[in-house]
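Note that one protein chain is taken out, while the other chains of the complex remain in position.
In order of appearance the chains are A and B, and numbering begins at 1 in each one.
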Amino acid sequence: MQPDAPRTFAPAPRVSVARRSATLSTQTLVLALVVLLIVLNGLPFVWGVLTSMKSEQDLFRFPPAFFDFEPTLDNYRRVAATGFLGNMLTSFAYCIVAVFFVLAIGLPAAYAFDRYQFPLRQPLFLLIVASIPLSIGAAALLIPTYIYFARLGLTNTFFVLPMIYAAHQLPMTIWILKGAIESIPRELDEAAIVDGVSRLGVLRHVVLPLSRPALAAASILAFVGSWNEFVAGSVMVDSPGLKPIQPLVYSFIGFFGREWGPLTASATLAMLPILLIFILFGRQFVAGLTKGAVKG
Amino acid sequence: MKSNTAAFASVAPAFAVTGFVLFSPVVYALWFSLHEIRYGSVGAFDGGANFLRLLQDYTLPGTLLRTVIHTGLSVLITVAIALAISVGIDRMKPRAALVAKMVVILPWITSAVVATLLFRWVFINDIGVASYAVSSLVGAEFQPMTNSTGAMTLLIFVSVWKRLGYAVIVLLAGLKSIPSECVEAAQVDGATPWQVFRLITLPLLKTPMLLVVVVLTLANINTVETPLVLTGGGPNDATRILALDVYERAFAIFDLGSATALALVMFAANIVMVLAYVRLTGWRV
Partner (left out) sequence: MKRTIRLIRRLAAASLLAASVQLGALSAHAETTVRMWTFLNPDGKSPRELALKEIISRFEAANPEIRVVVEPQVWDQMTPKFLAANGAGNAPDIIWVVTDLLGEALASGSLADLNPLFLNNWPKEAVDERKDGYWERCAWEGGVHCLFHSRNYYGVIYRKDFLAEAGIDPDTLTDWPTFIDAAKKLTVRDASGNVSRWGFGQQFSEDRADAQMMSSIILSRQGDLFHEDGRAKWANPIGAEALRLQCDMVTKHEITPPQAVTWSAEDLYEQFAAGRLAMFTGAVVRVSTMQAKVGKDNVGFMVWPGVDGKPHSPAVMAGWAVGVWSKSKHVDEAARFLEYMAGPEADRLWVEVGGQIPASGSVMKEMPDFFAQPSNQYIVKAAEGIADYGWISPVKFSVGGYRQVLNKAAQNVITGGMEPMAALEEAEKRFNQQNRR
């Protein structure tokens, strides 16, 4: 079943027949779920943002102070004084570089896995799938991995984190992009090859434009994954200028206690770019996965 | 022949990167785990002593069982709820859908430690705003974590809460790809909404489901932050799962040998599970 291409590219208002005939009880159930979710997700978030604007004395006032407190920006000033904004730029650079390499390496690989017939194709692709657990569970081997990279002289360098992030996101990206390329009709690239276009040319002029939404979706997932990475970021680099932001957020849960004010202030700042990305590219994201791995 | 060269040239960089960053540390860790580890450095070769110690640990079977329960139920519940919610959001008007998506992804995009701490503070702690509201309305206190079942239920609840956003986003994208003609055709044939969902929607969601199940399973198995921050593994070990055990071996007891051995065993199991799952679902490579 191929998704109809025109609608995916320009989502036209579609009539959901299911909506009309859905029973009232399912609708109520779904509505209740959504309301519950708004409470469960929204309340801690709102509370976190409010906490970031509280002074020491107001933090743990009991009964809890929802709005009747004197808001202050002191926590944000404290966070800024530690160079947090500079580290946000560092993190941003890491993620952009990682995403660039993930796409540059992932797209040709995904294309080859889908379009070429070559020996060991299937086992090699399963090897890519098998490395997903290694990337998601990498934290469990933290210390041996640290010793290994330290022996090789890679720790505390500007490139170690983008390299690790790229490797962590690569398997998933190849998986998603392969799905996207599957849905591009083979006739298109065959026609181009008959016209004398090289394989590289097909990749550039046929596959790249048609899988752009999937590339966007994969990039967003890779960016979010790298932005939120904590364990490698806290261990692999030491110089303050090389630190990404997640360990810095965590550093406010210090040896001398949780400093809720700066902690929530820095966590709020750390979330902003991702919310922004979803607001700006949210539609791309859905369209991309639509054309991508998500093909039925 | 030429095509083979091109194919290998295309996939080679991917294997160079994953091989170096993901696989070679595992090989090093395997070598590491076969030695006696003292004071954080590698000592004499001692065969499988670190692995043998795992076999002798009488607490591990229980921990394994709890890991299976936690991961199994968390994944199942997350997928079920995510399906319902993504169907709901799918039917919303675009602007409402955007807001709903934003709300849904909040816990997923917050750092795991901060998100869990905030959840615990707001909903569980008796000085939290929700617990305070509930206790002043109802007059009774809510203390779910002081018994074993309650603590595990809560851990599963928070695991679902934390990762629901990811599942919703991916499933929602899958729903959007289902052509409305299929649904309409089925309805013309007199299918009930439930039949439409079961016979049309679900089968067409197979690939996104696979993605979601694999990622959620791995994320839940490997989570340290959620149980550590929420319950510390207690009470009476009720929420001690394997990942927490690896963490405590490495950072509380500083037994790097057995921590690494256990992590490797977990990796092996994870890989077998993912591959088996991919095969079982008949996913075409």
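Everything that follows uses one rule, which is that a residue touches a chain if its C-beta (ideal position, glycine included) is under 8 Å from a C-beta of that chain, and two chains touch if they have at least 3 such contacts.
Here the structure is a predicted model, which is why all the values come from computation and not from measurement.
A.B. asks: I'm checking contacts with the chain that's been left out. Which of B:7, B:85, B:250 or B:266 qualifies?
C.D. replies: The missing chain is touched by B:250.
A.B. asks: What residue numbers in chain A mark contact with the hidden partner chain?
C.D. replies: Chain A touches the missing chain through residues 56-57, 59-62, 78, 81-83, 143, 146-147, 150-151, 153, 155-156, 234-235, 238-240, 247, 250-251, 254-259.
A.B. asks: Since one chain has been left out of the picture, which residues of chain B touch it in the full complex?
C.D. replies: Contact residues on chain B toward the absent chain are 38-42, 53, 56-59, 121, 125-127, 135, 139-141, 143, 145-148, 151, 228-229, 231-237, 248-256.
In this section, only the chains that are shown with their structure count from here on.
A.B. asks: Once you find the CA centre of chain A and the CA centre of chain B, what distance in Å lies between them?
C.D. replies: 15
A.B. asks: Residues of chain A touching chain B in their complex?
C.D. replies: It is residues 1, 3-4, 7-8, 11, 14-19, 21-23, 26, 29-31, 33-34, 37-38, 40-45, 47-48, 60, 62-64, 66, 101, 105-106, 108-109, 111-113, 116-119, 121-122, 124-145, 147-149, 163-164, 166-168, 170-172, 174-176, 179, 199, 217, 224, 228, 230, 246, 249-250, 253, 258, 263-264, 267, 270-271, 274-275, 278-279, 282, 285-296 of chain A that touch chain B.
A.B. asks: Using the touch rule from the top, collect the residues of chain B that touch chain A in their complex.
C.D. replies: Contacts found on chain B: 3-4, 6-8, 10-11, 13-15, 17-18, 20-26, 28-29, 32-33, 40, 81, 84-85, 87-91, 98, 100-107, 109-115, 117-119, 121-123, 127-130, 132, 136, 161, 164-165, 169-170, 172-174, 176-184, 187, 193, 196, 203-208, 211, 214-215, 218-219, 221-222, 224, 243, 246, 250, 256, 259-260, 263-264, 266-267, 270-271, 273-275, 278, 285.
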